[in-house]
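Below you'll find the structure, written out as structure tokens, and then a few comments.
The complex is shown incomplete by one protein chain, all other protein chains being positioned as in the whole.
And then chain A:
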Amino acid sequence: MDVVLWGVLPYLVVVTFVGGLIWRYRYDQFGWTTRSSQLYESRLLRIGSPLFHFGLLFVIIGHVVGLLIPESWTDAIGVTEDMYHAGALGIGTLAGIGTLVGIVILIVRRRRTGPVFMATTRNDKLMYAVLTTAIVTGLVVTTIAFTAGHDAHNYRESVSPWFRSLFTLRPDVDAMASAPLQFHLHVLLGLGLIALFPFSRLVHAFTAPMHYLFRPYIVYRSRDRRPTPGASAPRRGWDPVGTRDRDR
């Protein structure tokens, strides 16, 4: 069982994730959008959305640092386990709570605002469920570590080595299996989220427009060149209107 969960599943998830992203990028440029609902409601969004997104950015940075940087490296520069622990817990809790509050505001807004709820697909609901439980279990992990204090499980001796070993294609299943239940849950939900990524609205994160900082303000573009006569690559975006359009 451990081998399936910590040795096979991660690779399946990676294949789904990478393959899904490539497929969606090639197949569904038109559906690749934030699907913003600010047009319907913006008072709550203006609080919830930045809180959630910025919180999440810090959470992601924390995960990268915690998982990728080996304990021996931080030891080498003189960061003791206690210092590291305090720092990670402090920042992690802050960012995690910010993210959680943000997403709670967003979910409440989504449920309570009629038009926003109408625009919520089943795909969105699944994504919200996985995302929220992932955040909650993450916070549970942190809280347990907080209350345990010195006796807390050091994930940098179990989860992190396992995570890094995934890249060398020799997954350290035993290390991960030795971690407590709350870590198992959190990692599984995280894997679920990653698998879901290409197929939900989360994809918009992958086109975060950083090149905006560098491109010229005015964009000139020539009419697209088409390879074959007659076979003009059709443009999408002009879906017809119908009286029952809301039901579709």
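Criterion: contacts are C-beta pairs under 8 Å (C-beta built on N, C-alpha and C of every residue); 3 or more make two chains touch, one makes a residue touch a chain; residues count from 1.
By definition in this document, contacts and distances are computed from a predicted model.
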Check: What is the missing chain called in its UniProt entry, if the choices are "Methyl-accepting transducer domain-containing protein", "Aldehyde dehydrogenase (NAD+)", "Nitrate reductase subunit beta" or "Zinc-regulated TonB-dependent outer membrane receptor"?
Finding: "Nitrate reductase subunit beta"
Notebook entry, point to check: Pick from A:L21, A:V65 or A:A119: which residue touches the chain that isn't shown?
Noted result: A:A119
Next item on the list: Identify the residue among A:H150, A:R170 or A:R223 that touches the chain left out of the display.
Entry: A:R223
Item checked: Contact footprint on chain A, counting only the chain that is left out -> 27-42, 45-46, 49-50, 52-54, 114-115, 118-119, 121, 123, 199, 204, 207, 209-213, 215, 217-226, 228-232, 234-246, 248
